[in-house]
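We show some of the complex, not the whole, and keep each chain where it was.
A and B label the chains in the order they appear, each numbered from 1.
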Amino acid sequence: MRRSVATKGFFAVLLLALLMPSAAFAQEDALNLGEAVPTVIDELNQTWVIVGAILVFFMQAGFAFLEIGFSRGKNAGAGIAKIFVNFSICMIVWWAVGFGIAFGGDGTIAGDSGFFFQFGREVAGEAASGATAAFFIFQFMFAAVSLAIVWGSTLERIRFIVYPIYAVVFSAIIYPLIAHWGFGGGLFAEIGDGVQDFAGSSVVHLTGATGALAVLLLLGPRRGKFGPDGKPRAIPGHNMPLFGLGVLILWLGWFGFNGASTLETSGNRFAEVVAVTNLGAAAGVITASITIALLSKKLDVGMAGNGAIAGLVAITAPSGYVEFWAAPIIGGVAGILVVLSVLAIDKVVDDPVGALSAHGVAGIWGTLACGLFTSPRLAETVGVGEAGLFYTGSFGQLGAQAGAVAITFLTVFALSLTTFFVIKKTVGLRVDDETEDAGLDISEHGMYGYPEQFIPAPELVGYGATPRTPALGAVSPASTKEEIPA
Amino acid sequence: MKKIEAYIRHEAFEPIRMELLELGFPSLTISEVKGSGRQKGITERYRGAELTNYLRPKVKLECAVAERDVQTIVDTILKHGRTGAVGDGKVFVIPVDDAYRVRTGESGEEILQAHPDPATA
């Protein structure tokens, strides 16, 4: 059936080919094994990569629900619109520009081919094949994850118009640059023996968190976050079950995120990566839960979830480089770090989802952890960098890792701050106070995310009552104070 | 005619409702309210930050009755509403000038509550 032509739909051929697989090959006379075997190996690799890409896609739902759970009910619908639009813009821009810059050649700074990527078009001097389509979409999903990370911290007060503008810049330039350096054979391959960041603790997560920091500094806290005494106050998210759904979906997606970053099934390495990832996440939950329970006498649901995310973020870079024993340590440290970091950051900046901590701090820790824990066996298997401090006693790899962290942070921060600064000075970053009080759902999207919670039942038609069309003029929902005296 | 308004604990409502029903006072209305007495605030925790909540959920029970029945109703509420702990609530009696039954348009005291055996009421 390979390359065979169906003239009467799929099924006739299917029966011929699939019911009698050897017969099908017999048709083509003699199966050229020397060609068929490398082909099937390649196809298996691509199958795994596409499964990974699909899992990583689902992380968009994970981010959406983590963030919606941590929002108030009046901003719940906005979280959905945000994910749809950002993901979609990222896709188009990545296709047009981003992929080419990230992977279209092996220059130190950026690629220069593969724009408007497709078949027949060349990438890095080679005609792109189906294999590259899998790579293209897999890497796109990473870009979309990185972009999603930026927005969690800006919940409940950012103007919608900011999303498309920054999404274009981020997907065309900011992320592709870092991806080129870290994954595409660029800058970071030239630091020492290469920087170790298996699936992107730094390339993906730190990049997103740094973008978040840049916008947070210009955006300011939500109204009511800090009391007149300057002390932070809790603004509880409205839905812990949805938050939990988000975390569990992210966790699920991460098996594709890390596991399929092998890009192949060779040696079943991907199975080890999946196991290591789960050990790291589990340890993150446990240490974060213990830490917050010790500090506040309550096992905070959100912190337990943040512990999972932090463990996952931290194990992302090392997942291809470390042995099982190191994973619970790396994840466990991340779980403690994320709690302390959330508590510390909460005093200064209003980060409603803890992205600076879970993706930023844990991302840095995870990247550095390679410099400590990478095993000689795996450094050699992957072929990047050398073993970590605990094996070699040398600070070499740790230094390379620190260098990559610093470069990533500074680059992303500078580019993002500039972009957001321009946005702030032109269209504006933040909704006005009235809109913030009313909620983004009704103000920016025209309807509450949970209409029945906010609109009195008799107004929600369907009781059989059929009131006449209003005689009085209608005003914009944003002007919540404009009423006429009784 | 009087209207009795009582702010009570959730768990007190069901026994009150059942005794009132037996006494011949099935008609009443409740709503969910939040009340503050001189109670302390409740500190809740969320991601390490604190939120102090000074208002506690209560049930507001409203019940319009004829003047002669007021004491019966109040006594029933007091009897079942009492735990002895702070927060048991308050009962207020408010004058009512007039009353109408929507279904029939009738008005006056007789529409208020249906005693099981009016003779003994």
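Here is the rule we go by: contacts are C-beta pairs under 8 Å (C-beta built on N, C-alpha and C of every residue); 3 or more make two chains touch, one makes a residue touch a chain.
Just so it is clear, the model here is predicted, and its values are computed rather than measured.
Participant: Just one copy per chain kind is placed; express the composition of the whole complex as a label formula, please.
Facilitator: A x3, B x3
The rule we apply is simple: only the chains that are shown with their structure count from here on.
Participant: I'd like to verify one number: the distance from the centre of chain A to the centre of chain B, where each centre is the average of its C-alpha atoms, in whole angstrom.
Facilitator: Roughly 53 Å separates the two chain centres.
Participant: Touching residues of chain A toward chain B in the complex: what are they?
Facilitator: 232-237, 292, 295-296, 298, 300, 302-303, 306, 339, 342-343, 346, 354
Participant: Which stretch or stretches of chain B touch chain A in the complex?
Facilitator: Residues 44-51.
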